[in-house]
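The complex is shown incomplete by one protein chain, all other protein chains being positioned as in the whole.
What follows is subunit A.
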Amino acid sequence: MNNVVAQLQRQFHDYLVSLYQQGFLDNQFSELRKLQDDGTPDFVAEVVSLFFEDCSKLINTMSRSLERPENVDFKQVDSGVHQLKGSSSSVGARRVKNVCISFKECCDVQNREGCIRCLQQVDYEYKMLKTKLQDLFNLEQQILQAGGTIPQVDIN
């Protein structure tokens, strides 16, 4: 039983470290983990879930705004990018945030093609992160079910 827990904890640790190393997550994610405690064991999962819902909604509205080349609502797109940049930054979703930076630049010069490319990239990145974090949360659940505790992970 001990061995199983230790193994799972090792897996969890290594997986989380790899997410940081590969640039999916940045330090802000570890700030988020600090806010979770025994009283709020689902905080990170809830926040992350809210973030992905936001991504989905905002991508949809921005997609509609970019649809017709002769009538692009760049103001709306800019607002969407601003929100996405803010929330990805708060969650530590590094790659999503970086795409938003490029996205904003395209929006500022009203480059529709560029915006569409960035939109596609944001969509790809958030979905990729969603899968990765789902795997991470599954590992957490396995550890807890095996009677273990979630390891602290120091990325510095």
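By definition in this document, a residue touches a chain if its C-beta (ideal position, glycine included) is under 8 Å from a C-beta of that chain, and two chains touch if they have at least 3 such contacts; residues count from 1.
Rule of thumb we're sticking to: contacts and distances are computed from a predicted model.
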* Could you tell me which of "1-aminocyclopropane-1-carboxylate synthase", "Response regulatory domain-containing protein", "SAM-dependent MTase RsmB/NOP-type domain-containing protein" or "Regulator of G-protein signaling 9-binding protein-like" is the UniProt name of the chain missing from the displayed complex? => "Response regulatory domain-containing protein"
* Structure fact -> Of A:Gln21, A:Thr40, A:Asn60 or A:Gln110, the residue touching the omitted chain is A:Thr40
* Out of A:Gln76, A:Ser89 or A:Gln142, which is the one that touches the chain we can't see? -> A:Ser89
* Which of A:Phe51, A:Phe74, A:Phe103 or A:Tyr126 contacts the chain that the document leaves out -> A:Phe51
* Asked: Which subunit A residues would touch the chain omitted from the figure, given the whole complex?
  -> 28, 31, 34-35, 37, 40, 43, 46-47, 50-51, 54, 82-83, 85-87, 89-90
